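Shown here: the complex without one of its protein chains, the others still in place.
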């Protein structure tokens, strides 16, 4: 149609190559290495027999799910200073881990984790755009694998998740709405959207920003449509991965 | 129509009483006390002759605009511990001030602030829901008043703002999409949206979350429509305030 | 007598215009905006059902009163960096909040606050000299209003305050002892005194410094006399304010 | 006269045994171990070729003098947690080191330290009341010895001190004004005063507090008289120590 | 001989299965995933055009090499709290990263990195004993690969490394000196040694501790002999890996 082409030759509505590698960190209860093209995030989930201080103080029943996100120093082409060296987390990382936590809490029944915290850690091994959406997508898988293991070991009674959750980024690059932006597109995009949806097609979170610019209602509609299409595909991949993995486990 | 009614008796698409009080903090270059009902935020803007370290390091031209957000300890019914006492800002505050900064940077030409940082501080005096959207709305006014004063004093050549910016919250309360939620509604809302738009009707940022729940595309559409209506009204109030205020100044 | 005149034309022993505005921060249990001329401090008081760790550890009976002091970033003509951004409070602020706390504890019977901490927060909205003495003066009023509300609500049995407390600054400016110094005088003063006294005329605290210079016994005597006169007037204003305010409340 | 007697049998206006031991920390440029009875403070002074950031930023000429105060963990009968373990200095220590710094700056001409900072460190080896007044008294001596060594080595042109400075504590113990309180008196004193004066008899700083109680003008007058007497004696001891020490050095 | 057997059936002087996987973190200049049995550490090396502050301050010529070590939260069976969440690195991690840095600096000529810092990051993905010795072994490989890439890209003139460096742990487990202890042995070992040596057989560092117990000179001799044997084997594996890898690169 037009002369527009993406740097990596993909169609505007095509995802990058997405892969999930289970048990990447064998000491975690559940773990996955998630790849969206060259973006790779290690996701690990572990259960702690303890709820946050504010729940104890306010006598809130049930359990909790907390996410933490960090970029490994060598995940970017210019080395990223460690948070621990600076003595505090950077604002962007705090913003992202809050988003990951909210996203997973949208599809979990915390009453089914009484007295426990499910920790989900996302560490970016390689950053090439979309680390937060890859993190959400992988974090759900790591958490789901952990839950299964805890059920198998008799430590959890039932699966607290009522749905799956996945995320993609969409944006306007050189005037075109595109799906799943790598860094080279992200850097120059005029609009940047992160959309989180469940496997059943409900919205969980939607964060769109003009990246210090603005966008119209028309662009908004196109981007949401693109995101829906992408998440639907990612959700299917998640389901296939879990089916294969969990059935595979049953056979052992 | 239905038996639904909001706790404060407002129509679903009605804003709370909105007020702007200029020069609330007389030592700031520009300042406003913004009220959305019982939510009150002090917004102050000041210019610093210096850009952030990363701009100097990367030799980026132009200037910068930074926002900081904090809640005064007595702004909530249970006293809020000061960030300085805990030794670090809380995650929610960091998330909010990053949003305020991005929102204002969407309507400013930073090349027109060469070598300077425009600081915009938002301190919540009274919190009753919607402090972040009130902050954005007031922060723009404080920044705009500061800019005018700097122009009048010959310290800035021209107005770097190309548009105004305002924000409202919308949400689904007891199944109904409602505009501008006070705390009692916000606490029980199943969906929580913050929308930032310019005076010309462009979107700047859109943050919608199921608040650990989910929402449908239909709800999304209704909430965006409601937000557009609300922001249009707020933008008009901002324009009226600035016209009166700036023309008023000219007469002196 | 001499050709000496103060920058704002006041007599040497005259206070600036002093004002108290109640309920300035409506979510606080008690609050006051105190003004000494252009110096304005927001004072808020709130009760917490909990005593400091050291009291629990040492099994000390009764309650506690703690003060915190901070300057809002736009309270000074050059923006003041937030303590939270620097990760710690500045030394001057710590010194001042310790003084405010001691001053209020001198007139309160902590046995009448069993198991509770009365928090008194002072946030400087506009700084023009004498912020610490304005803070003490306003902090007492905020605390006293909070106490009354707690009594009215049945949360406190009786008023734990046995006296009022107020403070003024005095100093030697261009060789003359003067009362209640604004910033322009304070900056050039050769001696700087802060005096805290009770409504009954007892001393609570006296902090005099040659500000990296020295002063004679004769100057000391003159300054103390001046401070006594000033505090007497301030104490009367406090009493009038409370009478009007508390009686006014009774009538409602 | 009365049956009143001090725990250690001293007259009300008598100082404890005061000793100065030079060169206690041989790597410091100047150092003194000062003892007021069982209170012992190590004072060390060193010159750094650099002024604080704020002086460079504001282009202030001359040099600076900074004091730091800390209590060694074993200086008290119950071990005191290190500031470094808690990650920040305690408020009392900050208050004290600010007082020490101001006191020494009152008698030094900072123009005679161009481009340099004179650091004066006070570390309490044994605490038995009056550590801040012992620190000021010893800090001056350590700084004066350092200055002499720097002059002898040709690193300073002339002595920047125009006078000596010393301090004592006074207080009301069991109804009697007493001089130089050890811990057992200090703990029960109803009024606590720290007075700093120069060798020539000028006041530098006066910090009197009812210690969460109040005191009358009559008590104030008696305490100031007592402090003057005490400081005069301490100043003479300082002068004798320096004469002996510095002349002794000349003979070598 | 005796009935002694190791939990994993190895001979006392046998290493676990050791593997090196190159380019594990593709954005690093050089990277390796090193495995000693179930212990896995990600090592990444990157060059920064900048030397530490103390080198600039003291005008030291040449460059620097710095190591950082951290355990990922899911690397242990009980989740390890992130350093960044606690606001500071733990003491053990600091001790280890200082050891890694010294070990690599023993075999590098820093004059051949003028004005640059070579960062070597070690992040433990799976911990099963010996993470610090695995880190040193892998860190050298990552650094060497980075160096080669920098030479190939013309960013470095020559290889600053004069030798390779590797490390193993040895200890006394159930009375027997054993090589390369996994966690189950390490936990119960009465002596714990970490030995660092070069490819040419020189010692770099030797850290032996009775782990809150003691050991004899005879045990010391046996442990050192065992360590030498182990490191010799590891050094050969390093050399083979590098030969294959670097020659492989040349062919491309």
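So that you can tell them apart, the chains are marked A, B, C, D and E in the order they are listed, and the count of residues begins at 1 in each.
Methods note: contacts are C-beta pairs under 8 Å (C-beta built on N, C-alpha and C of every residue); 3 or more make two chains touch, one makes a residue touch a chain.
These figures come from a predicted structure and were not determined experimentally.
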{"item": "Chain not shown, its touching partners among those shown", "value": "D, E"}
{"item": "Identified contact with the non-displayed chain, of A:87, A:115 or A:201", "value": "A:87"}
{"item": "Absent-chain contact - pick from E:19, E:88 or E:149", "value": "E:88"}
{"item": "Of E:21, E:48 or E:205, the one touching the omitted chain in the full complex", "value": "E:205"}
{"item": "Where the unshown chain meets chain E, residue by residue", "value": "88, 91-92, 94-95, 97-98, 102, 105-107, 163, 198, 202-217, 220, 224, 228"}
{"item": "Hidden partner interface residues of chain D, rising order", "value": "24-28, 31, 38, 42, 44-46, 48, 68, 70, 72-77, 79, 82-85, 87-89, 119, 121, 123, 125-127"}
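The rule we apply is simple: only the chains that are shown with their structure count from here on.
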{"item": "Separation of chain D from chain A in steps, with touching chains one step apart", "value": "3"}
{"item": "Equivalent interface positions on chain A and chain B, same or different at half", "value": "same"}
{"item": "Chain at maximum distance from chain E, centres defined as averaged CA atoms", "value": "C"}
{"item": "Relative orientation of copies chain D and chain E, as a Cα rotation angle in degrees, nearest 5", "value": "120"}
{"item": "Cα-centroid distance, chain B relative to chain D, in whole angstrom", "value": "51"}
{"item": "Distance from the mean Cα position of chain B to that of chain A, given in whole angstrom", "value": "28"}
{"item": "Rounded Å distance between chain B and chain C, as computed from the means of their C-alpha atoms", "value": "32"}
{"item": "Numbers and ranges of chain B residues touching at least 2 other chains", "value": "87-88"}
{"item": "Topology of the chain contact graph, where touching chains are joined (line, ring, star, complete, other)", "value": "line"}
{"item": "Touch relationships between chains, expressed as pairs", "value": "A-B, A-E, B-C, C-D"}
